[in-house]
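Just below is one structure, and these are the notes that go with it.
Each chain you see keeps its place in the complex, though not every chain is here.
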Amino acid sequence: MNIFIIVSTSPWGSTLGLTALRFAEQVVSGGDAVNGIFFHEDGVYHAQAGSTNEAGVADLTSAWHHLAVSQDFPLLVCQASARRRFPGDSQVLADLNGFSEAGLAQFLEHCAAADRVVKF
Amino acid sequence: MVEKAATDLGLVIHTAPFAQRSARTQLDIALAAGVLEMSMEVFFIGPAIYQLVDGKEPHLAGLAGGMRGWKTLPQLSHIRCYAECDWVQRIDSSRLMLPIEAVSGPVMREKMGRCNRVLGF
Amino acid sequence: MVAEDPNACLHLVMSPLRSVLSRCLVLTRSGDQVVFLGDGVLLLVDPRFDSVALTGCQISILASDARARGIPLEQFPGEVAAVTEAALVGLVKRCPHSLSWL
């Protein structure tokens, strides 16, 4: 099965970001595929490395990047959400960490191409 | 009798209209789906129905406008909207930007289950 | 100039969720001031909102937030006062303590 994952919460606002990452890892290790991750609303902060520089708390940005590269799926950052939150050129910021900006048409195409859509 | 094709997208809206301040998240997704000519059923849960209330003055609270985009959806694709009876009853229907079917939870659940894809926001 | 009310607490209800209001009610007593603002204004149009729990409290709604969200102020009974940001300053001055519920 192809699973599309939406992440809507910031790395510090809840534990759901880590749960989404673990979920994606389990999808892959169980023999299914992730066809992309869409970072929406406060989820766009996952594209900003070093966001959670707190002792004992994992930096999810590089973990997402690592998984996406090894499994060849895209990390899509919602363009509208990012532009509302990041001053200046959010595309540059996203690029740096292996994420890319996406519009809602692209989002809906990934939803349609997946067998399941799940949101964290 | 020809069997009716399933609706492409079921959109479940369950947060307050301006929960992320711009309030456009749900509308923008509906518009994007409309442009792609996806048929839609939109399910408004609780105060989400205030998305469709016309006559808002968002500038009074520093909010962006543009909510009237809901009105343009029927020109893009097939759309049906549902909301909970008790919420709809309290709103003057002449203030709603799209026709709403006031239904019960079980009816919404049934219709939702028959959509090809369901997204909740 | 409003007189100070040494026993009153000002409750600012900013969430549209009834269970946040339930938490507020734990620390609300007769004579307190309860203001609905932000997305909290939607609570006043919630069909399951029960004003009985606020008996003895003065209930207000921030007019700009209500109008921004399409909530007509005329629909409220006399017990709900529509207030401006200036009036909110008056309520803060009147009550020694305030609590925000979000």
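A, B and C label the chains in the order they appear, each numbered from 1.
One rule holds in what follows: a contact is a pair of C-beta atoms (placed from the backbone, for glycine too) under 8 Å apart; a residue touches a chain by one contact, two chains touch by 3 or more.
No experiment lies behind these values; they were computed from the predicted model shown.
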Whole-complex copy numbers (one chain of each kind is displayed here): A x2, B x2, C x2
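As a working rule, only the chains that are shown with their structure count from here on.
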Comparison of A-B and B-C by number of C-beta pairs in contact, larger one: B-C
Euclidean distance of C-alpha centroids - subunit B vs subunit C, Å: 29
Multi-chain contact residues (two or more partners), subunit B: none
Shared-contact residues (touching 2 or more other chains) in subunit A: none
Contact footprint of subunit B on subunit A as seen in their complex: 40-41, 80, 84, 103-105, 107-109, 111-112, 117, 119
Interfacial residue positions of subunit B with respect to subunit C in the complex: 16-19, 46-47, 50, 53-61, 63, 86-87, 89-90, 95
Sites on subunit B touched by subunit A in the complex: 9, 20, 22, 24-25, 28-29, 31-33, 35-36, 38, 117-120
